[in-house]
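Note that this complex is displayed minus one protein chain, with the remaining chains in position.
Moving on to chain A:
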């Protein structure tokens, strides 16, 4: 059998190369793990990169406290199964220490508070490289992000002064106080990630698949109902819907989509259909309905 390249998966070859460069060039790398599909994919790639040895760096989860319980359970099971070291740092601690202030009101989210907790953790452990699952196709600014992206003491990205990246060569040399964010799946699209999860048979949290959930509608989006974490007006009525999540972040900032895709093949098909009409669409029910409609036209139940 031949370990082939472009015909099988050039993106996998590239990502594994990048992850190996991190292990070789840095003293204290860490893999930022959110429990989402992109970071789960990174874990598989890292496993492949170093097999039969274990992944030579820890995972770190910046826990907002607003995660879906399914994500946390999945995280703990994965770490246990692979025998990995997991570091958890909590946004709640940053709040308790008065470093950040909790948002309030309808759209309160801890999403932006994570940064402080992350920077503190980088300093605490003296991490010099943080591997993340960001992709260039996600948004405009990311389209210009390097694979090795140098950050200063304050974690800031100086987009005007980025290092050129030529051929395969990754320059990981940094000055004191700097660290590097590394994006091995920079060149993957959402569909590439899903296709890879399907091909590799990678386990992902159950919330990515269709399930019945208590939800309410706001601004045309489907919100998960959890009165402890997600603010809800009295007139925002809770209803059971058949949904799944296309991206998984905090409960307070991740909307569900109507879907009956119960397994990975149907999820890939759903993404593929929605890609054809609306590549890169952000999640909302309207769009996914169109995708589902299209699938049904093709003879799906």
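The definition used in the following text is that contacts are C-beta pairs under 8 Å (C-beta built on N, C-alpha and C of every residue); 3 or more make two chains touch, one makes a residue touch a chain; residues count from 1.
Keep in mind that, in the parts below, contacts and distances are computed from a predicted model.
*Asks:* One chain isn't displayed here; going by UniProt, is it "Chemotaxis protein CheA", "ATP-binding cassette domain-containing protein", "sulfate adenylyltransferase" or "Amino acid/amide ABC transporter membrane protein 1 (HAAT family)"?
*Replies:* "sulfate adenylyltransferase"
*Asks:* Of A:30, A:49, A:131 or A:243, which residue touches the hidden chain?
*Replies:* A:49
*Asks:* Decide which residue listed in A:175, A:201 or A:235 touches the omitted chain of the complex.
*Replies:* Candidates A:175, A:201 or A:235; residue touching the omitted chain: A:175.
*Asks:* Give me the chain A residues in contact with the hidden chain, please.
*Replies:* 1-7, 9-14, 16-17, 20-21, 23-24, 47-54, 136-137, 140-141, 143-144, 159-160, 162-169, 171, 173-175, 186-187, 189, 191-192, 195, 275-281, 287
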